[in-house]
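Just passing along the structure, written as structure tokens.
Yeah, one chain of the complex is gone here, protein chain that is, but the others are all in their spots.
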Amino acid sequence: MSDATALLREPWQRLERQRQAGKFGIWIFLASETLFFGALLLTYAVCRIEHPDAFAAAGRETNIWFGTINTAILLTSSLTMAVASQAAAQKGRVRQLVLACLGATAALGVAFMIVKGFEYKEDIEKHLVPGTGFALSQPSAQLFYGLYWLVTGVHAIHLTIGIALVVRLVLLGAARRIRLRGSPELEVTALYWHLVDVVWIFLYPLIYLPGRAS
Amino acid sequence: MTDAALAGELPFPPRPDYLRAGSTLLSWLASTDHKRIAILYALTITVFFFMGGAAITAVRVELFVPNGWFLTSDTYNRLFSFHGIIMVWFFLVPSIPNTFGNFLLPLMIGAPDVAFPRLNLFSWYLTLVGGIFAVYTLVAGGVDTGWTFYTPFSTMFSNTHVLTAAAAVFVVGFASIATGVNFIATTHMLRAPGMTWFRLPMFVWSIYATSIVMVLSTPVLAISLMLVIAERWLGLPIFDPVRGGDPILFQHLFWFYSHPAVYIMVLPAMGVVSEIIPCFARRRLFGYDFMVYAIIAIAGIGFFVWGHHMFVSGQSPYASLIFSFLSFVIAVPSAIKVFNWTASLYRGQISFNSPMIYALGFVGLFTTGGLSGLFLASIPVDVHVTDTYFVVAHFHYIMVGGSVSAFFGALHFWWPKITGKMYPESWAQFAAITMYFGFNMTFLPQFVAGYLGMPRRYHTYPAEFQVYNVMSSAGAAVLAAAYLLPLVYLMWSLFHGARASNNPWGATGLEWTTTSPPPPHNFDLQPLVDRAPYQYHAEGESAGSDAPEVQNARSLR
Amino acid sequence: MSADRGRQEGWLLRLWLRNALVWAALLGLLVLSMFLAYIPMGPVTVTSGVAIAVIKSSLVLVFFMELIRSRALIRLAALAGLVFVGVMFALTLADVLTRSGKI
């Protein structure tokens, strides 16, 4: 009982209702995010339809190994996140497990960012930044890289927020400042994390796979 | 009315109302009470309304003569751009949803607050940050892209403060999304026992539909502006035609938001009118369930028509045909609304208090503006009148004649509830009527000027259009005066107005069952709902001839 | 007490197993899409990448995000985003794909 009241917030009277509202709220937000990234992907689609060769040529210049490894990292982080949130919804004693999984999730997120950092470094060295001195001759190949930097940048910002949220949960949970079992915040964070992952799942074939076949 | 008489007899409520629960600045700026946040919003948008109005006043003065007389072209362009940006994103989009929606939504569904009170406060701060960006833009020298930010002008050619202007809108967009999420969750999760979906007042439905539009369309605005910022600031090519970018793509993204956004601006107004008309006609709302379906239909179909802003843009003619057809389709649910409001007057007991005048004004002006929308939806006609004053007249009819009227209607209707004070009725009626005439004087001539070929965003214009511009500018002066009146007498009423009773209009609706102003948590007892809204008379009867007090005693128990 | 622990380990195992299965499928699909990208199949190559991304994200949505066990309301919210993204793509591409020059 006292546990439940610890998690309860204004204006709610019952934790169950509050949890439902939180979950519903985050899903609405995710729907909003879907349109956010949807609009970016639409931009990509239109540019690619108009310049198929430039996109193929530009896509070939990306480093598929960084991309694939990073995808694998994120997919794994989704696994640990899923386990954390599903375990926290159970009745048993799960604190250690949840903490460990959350920690792993955050670590994988950081790993992704590190790999991404190396990739960015390589891109800059290969002059794949649009503007003067751009490596490819077709002007429209710059469109691809304009979008590349933007999309991966926006994704990285989302991921950073995600990492911060997870780290917060780990710290608070480890210090027993909040109870992780049944925590609406954990559930909400997990859903956000998975969405960021879904976005990357779409970015992977669009960024790293064009132009490989020729 | 008998309010003045009643006022003395009302006992003071035993506990402080929300206005008196804490009087430090912090108790306002850190409050999570939806009613206080509503007041914060109200102050903010009032400031912005007058800023936007002042900018366009200068424009109207300049347009008195064909070749301008006190502004440079650059200043002119910055003024109308500022006007559009401020009026749309800092006044009209947040106007009814964030003030009245915030204030009334929990009250109307019998909840103590919105679902996420801290998010609610956060969203106001976002609006404020956006507003600071906007004001900074103005102070630093302004922006000259128009409110539409068309590329490649905005990305490569304008040398004004596009970045901060776009950032302002970007930030305020997130305030919209946050508010939308909050309201949707509130409507789903916090309805009082017995408050089923089909017992919701129309205003709640309209806010709910508006929130859905906000949540699903605003992110696309964010993206379109982010792309502009990225291209202009970071040099990432997206729309640059030299590098194969597609400027029309920007228009698609922009209008994917901005057409639904016009329904963000009008749906809440429709909700307001659907509350006022039954109350002052003492009639049930005609065809309640159809009104609900219509509002949902408008919100949904509103997403499918954006291309009607692009008939001459170089968009494919096939796409234009689809968009044209869908634009006609969306007029059907709008027609349902107009006819139902009209039918709600039938066999009523109509009194013409100022909210009712505004509401009736809304119906007429919205219909006029909406019908002109059908001209624009017909491709050959639009080809001729697009980007002329015909379009300017069209949207001011709906946004100013319609939505702003409804905003003022709401302000007067709920003023007693919000402040606990009555305003001077005859001044209010006078202001409402002046506004109506000033408005028509300003914008009716613009239809003609537009048809004759006067393009919009024109600092100088061919001399034959001068007649229309002079009429329009004269009307704008009347309109400005009419807008200043409420500012004065409403302020006055705060200090000298009679105390308002809980339900001065004899209206149905949960917000009228609590005290005026309401206590911090809205209701002393959890309300229970056992009937549909607008029970002004028994089913199948028409409005009775008794005084509203007597009727209320019967219908409200 | 020990019976309790036994039960707990039972569901823990199932929980891991269920999620690891999904994870394995995801990684499998990732590798698959990488290989398919190198096979020249014209438009099919592009489609395969996107189609696999759709499958992968459905897996995440349904199992990791537990849409499979969510209430109808939640599913509706998830669907709403997708529907309107669909509208945005459909109507924009209705323009882009039919601009002048093409029959």
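Order as written gives the chain letters A, B and C; numbering starts at 1 within each chain.
Operating definition for what follows: a contact is a pair of C-beta atoms (placed from the backbone, for glycine too) under 8 Å apart; a residue touches a chain by one contact, two chains touch by 3 or more.
What we mean here is this: contacts and distances are computed from a predicted model.
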- Note on the structure: Answering from "ABC transporter ATP-binding protein", "NADH-quinone oxidoreductase", "Na(+)/H(+) antiporter subunit F" or "cytochrome-c oxidase": the UniProt protein name of the missing subunit is "cytochrome-c oxidase"
- May I ask which residue of B:L19, B:V47, B:L234 or B:L371 touches the chain that does not appear here? B:L371
- Touching residue (missing chain; options B:R199, B:R457 or B:H521): B:R457
- Message: Looking at the full complex, which residue from B:A140, B:A343 or B:L528 touches the chain that isn't shown here?
- Response: B:A343
- Contact with the hidden chain, among B:F290, B:W427 or B:W492, goes to B:F290
- For chain A, the residues touching the chain missing from this view: 50-53, 138-140
- Contact footprint on chain B, counting only the chain that is left out: 73-74, 77, 144-146, 150, 152-153, 156-158, 241-242, 244-245, 247-248, 281, 286-287, 290, 312-314, 317, 320-321, 324-325, 328-329, 331-332, 335-336, 338-340, 342-343, 345-352, 360, 363-364, 367-368, 371-372, 374-375, 377-381, 383-384, 386-388, 448, 451-453, 455-462, 464, 467, 540-545
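Basically, only the chains that are shown with their structure count from here on.
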- Between chain B and chain C, what's the gap in Å when you average each chain's C-alpha atoms? 39
- How many angstrom between the C-alpha centroids of chain B and chain A? 36
- Message: By the touch rule stated above, which residues of chain C touch at least two different other chains?
- Response: 73, 80-81, 84, 88, 92, 96-97
- Query: Which chain B residues reach two or more other chains?
  - Reply: 188, 216, 220, 246, 249, 252, 256
- Note on the structure: Residue positions on chain B within touch of chain A in the complex are 32, 111-117, 177, 180-182, 184-185, 188-190, 215-220, 222-224, 226-227, 230-231, 234-238, 242-246, 249, 252-253, 256, 521
- Item | Residues of chain C touching chain B in the complex | 73, 80-81, 84, 87-88, 91-92, 94-100
- Contact set on chain B toward chain C in their complex: 188, 212, 216, 220, 246, 248-249, 252, 256, 303-304, 306-307, 310, 314-316, 318-319, 322-323
